[in-house]
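Structure incoming, see below.
Note that one protein chain of the assembly has been removed; the remaining protein chains are unaltered in position.
So, chain A:
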């Protein structure tokens, strides 16, 4: 493949029979291609082409679907097989979607980081910034396209798993979820995961190195919970409780009203916390992008 030599064109760029516009302070060639005043829409189209034209996107999203749906169905089947008609009485059947989404979020983190950091790894970022000198526009376009993709995939998979669980676990005595529970277990958790991915995208833009940024994000996802698990002494209990309550897995489980503790974030709190953190990191990533050389 690499030894293939393309045929040599005989004539270089065909000279358009267009006369240079006379006068003006800067004479020279004038292209027949109409000049377009670009806006965010152009950058969005460009980023959409980029994200769908690399295989790593298909891989990470494919594994995400596999994990969320596969583990979701598996946990539902396991729970049903080990239950009689009373064992889940009064419980929310949607809460078993949590396991698949927790593991799947690693895929979203990876895709988020790759969306920005891989451009630095390959040198593509110089081409991108040359084509679109407004760095704010580049960052905004990447963020919007990625967030939309992540949200749609999370919503579709979590919605599917929730519907299957609701019907599958009826026989185990689980109650019928309320409308607000349905909303939180699908739209709520999907917004949260898409924001987590967006945070990864921004960290990728700050760190400019895929492996480094993915490591940091996996650490953010898991380290607080793991550390807290081993804080046995009573004197560390306050730290331990805070780490547990604000660890990302615990905040995700809040969307299913399944917290590790009674205190800590509840209701829609996790989403607002993540929104605040992401907004702050966005501002930082934007400031760095403006000031650094590409």
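Here is the rule we go by: a residue touches a chain if its C-beta (ideal position, glycine included) is under 8 Å from a C-beta of that chain, and two chains touch if they have at least 3 such contacts; residues count from 1.
Throughout what follows, contacts and distances are computed from a predicted model.
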item	value
Hidden subunit of the complex - UniProt protein name among "Xanthine dehydrogenase family protein subunit M", "DNA ligase-associated DEXH box helicase", "ATP-binding cassette domain-containing protein" or "WD40 repeat domain-containing protein"	"ATP-binding cassette domain-containing protein"
Contact partner of the left-out chain, one of A:50, A:165, A:184 or A:240	A:50
Contact with the hidden chain (one of A:132, A:228 or A:243)	A:132
Identified contact with the non-displayed chain, of A:89, A:122 or A:266	A:122
Chain not shown, touching residues in chain A	1-9, 12-16, 20, 25-33, 35-38, 42-43, 45-47, 49-50, 53-56, 118-119, 122-134, 291, 293-294
